[in-house]
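One chain of protein is taken out of this complex; the other chains stay put.
The first chain written gets the first letter, and so on, giving A and B; residue counts start at 1 in each chain.
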Amino acid sequence: MKKIEAIVKPFKLDDIKDRLDEIGIHGMTVTEVKGFGRGGGKAPVYPGAEYVIDFVPKMKIEIVVADELVHPAIEAIMEAARTGHVGDGKIFVSTIDEAFRIRTGESGPEVLS
Amino acid sequence: MKKIEAIVKPFKLDDIKDRLDEIGIHGMTVTEVKGFGRGGGKAPVYPGAEYVIDFVPKMKIEIVVADELVHPAIEAIMEAARTGHVGDGKIFVSTIDEAFRIRTGESGPEVLS
Partner (left out) sequence: MKKIEAIVKPFKLDDIKDRLDEIGIHGMTVTEVKGFGRGGGKAPVYPGAEYVIDFVPKMKIEIVVADELVHPAIEAIMEAARTGHVGDGKIFVSTIDEAFRIRTGESGPEVLS
């Protein structure tokens, strides 16, 4: 099992969710985060602004999937999240050792779908 | 060392914390997240609702523990978080390579307790 973590532009969330639904991925966890990146701190300071805006609001989407869904999921997220402009975001993949469904106590990749 | 990540119903946070305290686990990090899951997007739209409610507020609890505490911690979380109804949540376990206490610079499993 792998965790896919995508840091994306917030307005892209619905499109990403729809594309993942199409390939059978329904479970995900979303967090509002502040992103810093190349260009992330270069936002202009508007006259009257009280402080320098040096982060950009982003959404972090976390999806735990069975190994065979990792690359389909990444393709789906990249296509839905891409605008072609800077700041489209990053995707990070890491390994999940165990997964459990709390309601039933079941474990393993079966709990992911 | 392992990280236990539990996505749970927010009203269960205190019970989970109490159960973990009982087995000697006091350190944890909690984040308010939006959960999507099977059933998560099936909330009825109430008349007059301005948009489809398709996520459910959840709490993400993250706990880094020594290996021998992983299964006791998971048992404690599952028992405290379970209502028996859909949406009780998921638990994911992953590996932590290194841990540091900032105040002292110490590292290793000693910093977790």
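The definition used in the following text is that contacts are C-beta pairs under 8 Å (C-beta built on N, C-alpha and C of every residue); 3 or more make two chains touch, one makes a residue touch a chain.
Note that this is a predicted model, so its numbers are computed, not measured.
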Considering the complete complex, identify which of A:Arg19, A:Lys58 or A:Arg103 is in touch with the unshown chain. A:Lys58
Pick out the residues on subunit B that sit against the missing chain. 3, 17, 26-31, 64, 94-103, 105, 111, 113
Which positions on subunit A touch the chain that was left off? 2, 6-8, 31-38, 40-41, 55, 58, 60, 74, 77-78, 81-95
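Criterion: only the chains that are shown with their structure count from here on.
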Measure off the straight-line distance from the CA centroid of subunit A to the CA centroid of subunit B, and report it in whole Å. 18
